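Left out: one protein chain. Kept in place: all the others.
Going by the order they are written in, the chains are A, B and C; count residues from 1 in each one.
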Amino acid sequence: MAEGMHGKGKVVLAYSGGLDTSTILVWFVEQGYEVVAYLANIGQEEDFEAVKAKALKFGACKVVIPDLRREFVEEFIWPAIQANAKYEDRYLLGTSLARPLIARAMVQIAKDEGAQYVSHGATGKGNDQIRFELTSYALHPGIKVISPWREPEFYKRFPGRTELFEYAKLHGIPLPVTPKAPWSMDANLMHISYESGVLENPYNPAPDGLFNMTQDPENAPDKPEIIEIEFEKGVPVRVKNIDDGTEKTEPLDLFVYLNTVGGKHGIGRVDLVENRFIGMKSRGIYETPGGTILIEAHTDIEVFTMDREVRKIKRDLDIKFSDQVYKGFWFSPECEFTRFCISKSQEWVTGTVRIKLYKGGVYIMGRKSPFSLYNEELVSMNVQGDYEPRDAGGFIKINALRLQEYARLRSNSN
Amino acid sequence: MAEGMHGKGKVVLAYSGGLDTSTILVWFVEQGYEVVAYLANIGQEEDFEAVKAKALKFGACKVVIPDLRREFVEEFIWPAIQANAKYEDRYLLGTSLARPLIARAMVQIAKDEGAQYVSHGATGKGNDQIRFELTSYALHPGIKVISPWREPEFYKRFPGRTELFEYAKLHGIPLPVTPKAPWSMDANLMHISYESGVLENPYNPAPDGLFNMTQDPENAPDKPEIIEIEFEKGVPVRVKNIDDGTEKTEPLDLFVYLNTVGGKHGIGRVDLVENRFIGMKSRGIYETPGGTILIEAHTDIEVFTMDREVRKIKRDLDIKFSDQVYKGFWFSPECEFTRFCISKSQEWVTGTVRIKLYKGGVYIMGRKSPFSLYNEELVSMNVQGDYEPRDAGGFIKINALRLQEYARLRSNSN
Amino acid sequence: MAEGMHGKGKVVLAYSGGLDTSTILVWFVEQGYEVVAYLANIGQEEDFEAVKAKALKFGACKVVIPDLRREFVEEFIWPAIQANAKYEDRYLLGTSLARPLIARAMVQIAKDEGAQYVSHGATGKGNDQIRFELTSYALHPGIKVISPWREPEFYKRFPGRTELFEYAKLHGIPLPVTPKAPWSMDANLMHISYESGVLENPYNPAPDGLFNMTQDPENAPDKPEIIEIEFEKGVPVRVKNIDDGTEKTEPLDLFVYLNTVGGKHGIGRVDLVENRFIGMKSRGIYETPGGTILIEAHTDIEVFTMDREVRKIKRDLDIKFSDQVYKGFWFSPECEFTRFCISKSQEWVTGTVRIKLYKGGVYIMGRKSPFSLYNEELVSMNVQGDYEPRDAGGFIKINALRLQEYARLRSNSN
Partner (left out) sequence: MAEGMHGKGKVVLAYSGGLDTSTILVWFVEQGYEVVAYLANIGQEEDFEAVKAKALKFGACKVVIPDLRREFVEEFIWPAIQANAKYEDRYLLGTSLARPLIARAMVQIAKDEGAQYVSHGATGKGNDQIRFELTSYALHPGIKVISPWREPEFYKRFPGRTELFEYAKLHGIPLPVTPKAPWSMDANLMHISYESGVLENPYNPAPDGLFNMTQDPENAPDKPEIIEIEFEKGVPVRVKNIDDGTEKTEPLDLFVYLNTVGGKHGIGRVDLVENRFIGMKSRGIYETPGGTILIEAHTDIEVFTMDREVRKIKRDLDIKFSDQVYKGFWFSPECEFTRFCISKSQEWVTGTVRIKLYKGGVYIMGRKSPFSLYNEELVSMNVQGDYEPRDAGGFIKINALRLQEYARLRSNSN
């Protein structure tokens, strides 16, 4: 079918099945675009068949729903664990990590389907628009992006929820049960994030019943559970539940299992204010059970097996990585370089960490490794070995030399 | 009294009342030194009168026991809170912060008493010898330090515990109840640390009954407690218990109260391996109830009130500060400079954080500030204000330009 | 005169007297704006009276030409010298430093004149638009900026030089002598930059006759000249020509003198490719005689008087400062913070540097300072003092400990 027949060409739309993207879909069709609806399975709870049916009903010429869960874990979450990645020290980047993956598949579909455009329903004030689009441009520099919530012809047509609802009724788009969602959420395998609505007042606590992946710590089991996580080159390769013997080794299984057991114990809830790339502060609430456990465990085995000075350099890279990912630059020369260097640092990050999970807490209990740089004999107060205590005196004196000179020359103290 | 009368001059000895420093005291007297015994009150549990009596009995010519608790909180702990200070991401520096304070007072006593020497009982493999001595040299470049555990004439005389015990018996120094302590500990207002002995095997979990400041989370109250901490310029100025109305505003009181309530809820236990300055890895277990709560709360209010880009620079300084303090360089040009800059960054870090304490967990619930840079209206999805969504499109396109060029020039993709 | 009379309100236009900004001026008047023409005297060669006459002739209701040279030197160049500021290791930021100053005055005029708009003739691909506008928004958040070269109604009216020339002829705007300038330049007290035109091919050498502030090194005097620069707290307070006795102490005089003597000896030419904020690489040629001498001298006296570890931290801040300034963020929380910290680091950067200027080269010959941390006696191979060589052995052994452990544990080498 020629482009001419549809007037405006073909667009791949990241479609969720919700009110906003359904409206966008219908609007695109109205405008004369041919629409390929695209929904990534990244582990969110979803009735994918129902979404597909909806898309077709609203005029999509095709619906593509790839299962990206494996890639998500292996290509995106694992590098983030290696980087102990936290944006501004606290946010574990659950959404930030999923966006480049979703956009990569979207761009691939655009190439496969010969579409000139990609589109998404992200708002004009958020980070996600940036993450989607930077990825699209980076992987397909000639692509054109249509972001309806930034197009005056679209957003002036729908200045408020009222107009959106009217349009939806007119076109048979199902309305949400509540007229105004009390908050918005984004879910994937790694986390669920909550923001806006009642959460916009940063002093309001998270309402009861907000969370979906994690038990409230107060309702979590009274009995702790002990697990062990084994890492190879900074990547988890085995989780073992010491209490019931469960073992997982396949990456996706392993991660899902950590979500389950972590969620059960109420692990990984955070309430924070963060700085968006766009320059404003926003309040977000996150639950990241498996990711939280893994970063705690990985940090522990990393310090145990990595040289101190290498880790200092690597930590600087970690901070850069987190910033790059948050801002949507996963597919960029700098993030590729950073990931490459971090990955190199993980060569010996191999070993096992024992962890207690209890009512929201992740408690490291011990660790072991065939490649540890920890030397029990050397550190022991009871063993001298060929460590010569006098050397420490020289070490201190030489380190003090600069300080003494400073004191003498600056203050003419004795 | 002339130096000649004592042969070797006067030494100020950091004296704990324990076996090691009592032995050192006796040995110094034997060698012909005049010994001023010095014990800093930095909030540890101690019968100070009993220690004083012991020191005099073992031959000290004088005993000085200053109360340094206020200085500890205001001059050392507060700057560390402003810096969100954690060494290697996890250790809150409880011992590292106390050492320069203790050594500063020690050096002052040496000046006051006309002593030529200072001395301590720290071992030759640890960090504390470095922290004591760098401070001493920095503040009193002409001082001489005697570190018996690095002096061959001393440590060859006491190659093992056996010789130490014999000597102790001979001189009436009380022996510890257990012949070999299962671990060693260091306590002050901020934390208690545990290391060596059975803890040297890094895979062994912390034994039952190890901890002193904190309840085991499993035995902590089933009912959470809500507190609010108010900060001014990055320093806590008020703690309020929302449940029972308790309020504390005086720095020392406030910190002690946070230790109490934090300890009750099992807050602040960590088990980690760290890299000593001396170059070896060691395993440490720490409990830091009040400090843990404060760093969580401070981080939260800081992100809320501080510009994003200022905080990025400040975070680099935080990491440097933690390193400097860990290594014993509190009194150094670089640490003074770093503290000065960090302190400047705190100008607007004023506001209140609400926190739930529950079974080992510190949960931020919300925050408010008269100087927040958070703008609820700007961030709202429902309010456009003079924010122009199209601008975000330009922002993204310009950010993408470099990525597109890279893709085009590197891969000749379209 | 009421706004209504002019339809569109009042605009302060950064006016150079050249073809572009004259066209913009006429166009603004045509569109119904009241235009205040504004030209900053920042030390460029210019017939200010002629520019003023032109602006009035083309319809400006007022012309403001403040002399900003003193502020430029004291408030902008001096902090850059303290920061040894070079963008990407080579560009001395001559234009970047002037822009926030120019924009600050522009915004002040807008406030004084009650103008709703500011405007400039910078192109849509460069850095200067960003520097002008970020400053404007930072200092006057409610201001509106009109950037004609980014306004379709303007740039579509003038798609090429032809249309511009026709319009100019029609309105009596004098045309440049050559129809197509072989390059463009930007001049101020600190430097002249050259770009575009024949310089766009980065392999083409700078054409003969390009430079204006500096002699070609090949034509510079055959006899070197010796000067001394005295710094106080990182700022030059005296320049003395050792050969002819000339002395300058007033900041503007001193800087102009360094330009003169530096220019005479061909100092400060660089040819480089740089990364614009906008994401593209561009080629620039710069001549910065006085600035080049000052940064060489300042670096020297700084290392001489500043503690090593303070300088390491300060150097990181220098790099950040250069980046901030290049990108137009002089007036930003982060640049204010960075300048504050750098300034603190300069407390003791006081002393004198002796320099030889010769055919393009700046050769440091020696330095002295009342606050140096250099200790001739300590460093001497012939004086041992209380430096104990054995200590160095301990220092090395302890530094080696980590390396030996690494070798032993990683490679099982002996």
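By definition in this document, a residue touches a chain if its C-beta (ideal position, glycine included) is under 8 Å from a C-beta of that chain, and two chains touch if they have at least 3 such contacts.
Quantities reported herein were computed from a predicted structural model and do not represent experimental measurements.
Although it is not drawn, the missing chain touches A, B, C when the whole complex is taken into account. Among C:211, C:304 or C:321, only C:304 touches the chain left out of the display. The residue from C:31, C:44, C:123 or C:260 that touches the chain not shown here is C:123. Although one chain is not drawn, its touching partners on subunit A can still be listed: residues 278-280, 307, 309-310, 312-314, 316-317, 320, 329, 332-334, 337-338, 340-341, 344-345, 398-399, 401-402, 405.
Touch with the hidden chain on the side of subunit B covers residues 307-309, 348, 371-373, 375, 378, 387-388, 390-395, 397-399, 401-402, 405-406, 409-410.
On the side of subunit C, touch with the chain left out of the figure occurs at residues 84, 88-90, 123-125, 129-130, 133-134, 137-142, 147, 149-150, 152, 155, 160-161, 184, 196, 200-206, 217-218, 224, 269-275, 278-283, 299-300, 303-304, 308, 311-312, 315, 319, 323, 329, 331-333, 354, 358-361, 363-368, 372-376, 378-382, 387, 389-390, 392-393, 395-397, 399-400, 403-408, 413-414.
Just so we're on the same page, only the chains that are shown with their structure count from here on.
If each chain is drawn as a node and touching chains are joined, the picture has every node linked to every other.
As for how the two copies subunit A and subunit C face one another, over half of their interface residue numbers coincide. Which two chains touch most often is answered by the contact tally, and the pair is A-B.
Relative orientation of subunit B with respect to subunit C corresponds to a rotation of 180°, obtained by superposing CA atoms and rounded to a multiple of 5. If you average the CA atoms of subunit A and of subunit B, the two centres end up 32 Å from each other.
Averaging C-alpha coordinates per chain places the centre of subunit B 44 Å away from that of subunit C. As a whole-number value, the distance joining the C-alpha centres of subunit A and subunit C reads 40 Å.
Multi-chain contact residues of subunit C (touching two or more other chains) are listed as 307, 309, 398-399, 401-402, 405.
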